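What you see is the complex with one protein chain gone and the rest in place.
Chain lettering (A and B) follows the sequence in which the chains are written, and residue indices restart at 1 in each chain.
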Amino acid sequence: MEESSKTLAAMTPKVTRAWYVACLSSELGKGKLLVRKLHGLPVVLFRETDGKAAALLDRCPHRNVPISCGSVVEGAAQCGYHGWRFRGDGECVELPGYEGAADHVARRATAYPVREQQGLVWVWTEPDVAPDTEPFRVPGADDPAYLTVVRPMPTPGSLHMVIENALDVPHTAFLHGGLFRTDRPDRKPIRAVVTRYHDRVECQFVGEARPSGLAARLLAPSGGELTHFDRFFLPSITQVEYRLGDDAHLLLHGCCTPVDDFETIVYAVVCIKTRLPRWMVKAVVEPVALKIFGQDRLILGMQKDTLHTFKEARFASTDLDVLGLHILRLMTRAARGDPPDVEAAPFVREVTMWV
Amino acid sequence: MEESSKTLAAMTPKVTRAWYVACLSSELGKGKLLVRKLHGLPVVLFRETDGKAAALLDRCPHRNVPISCGSVVEGAAQCGYHGWRFRGDGECVELPGYEGAADHVARRATAYPVREQQGLVWVWTEPDVAPDTEPFRVPGADDPAYLTVVRPMPTPGSLHMVIENALDVPHTAFLHGGLFRTDRPDRKPIRAVVTRYHDRVECQFVGEARPSGLAARLLAPSGGELTHFDRFFLPSITQVEYRLGDDAHLLLHGCCTPVDDFETIVYAVVCIKTRLPRWMVKAVVEPVALKIFGQDRLILGMQKDTLHTFKEARFASTDLDVLGLHILRLMTRAARGDPPDVEAAPFVREVTMWV
Partner (left out) sequence: MEESSKTLAAMTPKVTRAWYVACLSSELGKGKLLVRKLHGLPVVLFRETDGKAAALLDRCPHRNVPISCGSVVEGAAQCGYHGWRFRGDGECVELPGYEGAADHVARRATAYPVREQQGLVWVWTEPDVAPDTEPFRVPGADDPAYLTVVRPMPTPGSLHMVIENALDVPHTAFLHGGLFRTDRPDRKPIRAVVTRYHDRVECQFVGEARPSGLAARLLAPSGGELTHFDRFFLPSITQVEYRLGDDAHLLLHGCCTPVDDFETIVYAVVCIKTRLPRWMVKAVVEPVALKIFGQDRLILGMQKDTLHTFKEARFASTDLDVLGLHILRLMTRAARGDPPDVEAAPFVREVTMWV
């Protein structure tokens, strides 16, 4: 049993040397300026002439209007106030009316590294430096054996609150009662084995029966032995993996983007392999998933409001909170910029949970 | 003539070791979680199995969602996120999925003492301690000789602003001109005798004629000698008493609850003994009273907005402000926790007022 009390400012570790999804590839049309917020700052996205995605801080260095008030001209972002024009690397390439050269270090827009893969546009939130990693590759998303559905889900709450919720098992019997798990008098004990590495933490649930709710019955109609892992990868990826023999494999990812300290967008990437026909999976699983997401959004919104009313977080954790504190620890270290202890043996812990 | 200038934070003494009305008995149905704000903090009210009213801080100690997002289960408040269940004394009695015992000091909800009397549910705003007093008993409210009407009136303004307004005579001729008193060229002098005790202050108005407005004419149609007292009782009770011989007796109480620093709920308890038939009193007095309340709400809202615009209160008081400063003095001492000087002789002062 651990207790913790934090001011709101302290409860949201901000990992800035990291990749976050800024938008879907399909949202970033050519010739379009698209604004997204990351860590509270507006970023304007556009495609250069060769189609390469680019991201600039959405503030014109001249008079601080949003660059996005303008348009894309010759693959560069042109501010709508005085017509200053910026390349994807931030350089000012046009300054109408000015006799001298347009490019000058003080007139550069702030530029962010960008990667586009698997239909997602990732932005590295530390500007003007070379990233030292590559974005997370979503397993299953490229594999034609899987049905993949991608959907951005705006969610109230800090990155950590949203991630803890996404990987939390005990709330499913209450908040989502009947949809996924159900509170029952005949609960059985299972073992939850937590392993924390330098850049991720996972929990394996051993001895778990097929969940009793509707969604679970649909995905694995024939029952059987269940493998269940919940995983977190720095900086903000959640992965829930269910496997039912060779029949069914479910990978539910949340690529979580910090809009600001208390607003998150979960880019949900769901990959499903099952014997059910795809139309049936889509027709049945999607509404249930959306209902579950809706309930989570509601409770996270109430949690956020309560934290703001009290201006602090005062959490009483138990053994059932298997992942939340480990995730916070990884995020806090990464936010401080501590070098990850790659050599260290993983931390392992086992607890009992009645489900 | 006294002048005073205060920052907004300093102008609202916060008496926490005190009883305030949280709701009407009739609002607190069995099986229901009811949320009210006291001193800026949400409190969730419910009835235990024996019907006893209980009040908890509306923040689950586990993950800080409002307990009120859940439901009443077996006379306990069950949080809707993970199903933690709390008794009226705050103890956690159920922690679903957890192998150990549910009760633990760190998992207690914050509990407030509660009293229910005369149709009002009172909460002591210092949690987890035994109250050293009992709530105010409203004279007349239990007496069948009186017609009693109870009504919660949400009112903008700090507790002190609202209370001063409720007991202020001079504004009635202007703000409520025609309804109660009227501004006239032929005003007559009366004496206002203020007596301040250690826990209350009252003002007797001597030589006052029956007010000339509509409400007054209705209550005392035959005129006659008038007795008029305005009283304040710590922490937040106002009492206006009018007596017209043995014919008519009006007791207008405001049990004022600090929602937050600038929002108050006045639980108005009006007790009337008169020769008029009750239906007539209700039919005529109620609309006039509501109109008066509406005008007060409007002016108090404007006062509150102006205080916030200027970020300070800068009041120039005169002899006509007979009670406001005494009330503030009593509230400030009580907020500091000073022991009341029970032995001290009451402070008495007399001024002239033209009404």
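Keep this in mind: a contact is a pair of C-beta atoms (placed from the backbone, for glycine too) under 8 Å apart; a residue touches a chain by one contact, two chains touch by 3 or more.
Being a predicted model, the structure only gives us computed values, none of them experimental.
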item: Absent-chain contact - pick from A:A9, A:A106 or A:A145; value: A:A106
item: Touch list for subunit A against the chain that is not drawn; value: 40-42, 58-59, 61-66, 69, 80-83, 95-100, 104, 106-107
item: Absent chain, residues of subunit B that touch it; value: 1, 3, 170-171, 173-175, 183, 187, 189, 299, 302-303, 305-307, 309-310, 313-320, 352-355
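Note that in this section only the chains that are shown with their structure count from here on.
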item: Centroid distance [mean C-alpha coordinates] between subunit B and subunit A, Å; value: 48
